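To start, I am sharing the structure in question, which I have written as structure tokens.
A single protein chain has been removed from this complex, and every other one stays in its place.
Take a look at chain A:
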Amino acid sequence: MRYITDRQRAVGKGSAHHGAEHHWFMIVSSVALAFMLPTWVIIFGKALGSGYDAALETMARPFPAILTALVLVVGMIHFHKGARTMLEDYTQGTTRKLLIMAFVGFSYVMIACGLFALVKIAL
């Protein structure tokens, strides 16, 4: 019989084993996204389907470009961390590790491609 509290006995026994830092990041990034997304959805929605010249004109301006970059970076990190919670619930062992790597990889590829495109459009 070890004299520890119920809370201490429970720490690390969840499917993710730990996660306060992760949870806090999701809160911070979700608040950031909550402020950015309404404006971004309208800007992107209006640019989509407006033709090459109009789309280029919009995305070359500082505000749409910077906002799109922020939404992409914060959104994709929020995405792979959120997906990680799902993977920790439904998968185990090596499968879990490989899938987490795949989701993180996908997110960073999206960030790199999107930022490259935004820089090329702006310059």
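Operating definition for what follows: a residue touches a chain if its C-beta (ideal position, glycine included) is under 8 Å from a C-beta of that chain, and two chains touch if they have at least 3 such contacts; residues count from 1.
Everything that follows uses one rule, which is that contacts and distances are computed from a predicted model.
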| item | value |
| --- | --- |
| Omitted chain (choose from "Tetratricopeptide repeat protein", "Glycerol transport system ATP-binding protein", "Succinate dehydrogenase cytochrome b556 subunit" or "Radical SAM-linked protein") - UniProt protein name | "Succinate dehydrogenase cytochrome b556 subunit" |
| Residue numbers in chain A that touch the chain omitted from display | 15, 27, 30-31, 33-34, 37, 41-42, 44-46, 48-49, 52, 55-56, 59, 68, 72, 75-76, 79, 82-83, 85-86, 89-92, 106, 110, 113-114, 116-118, 120-121 |
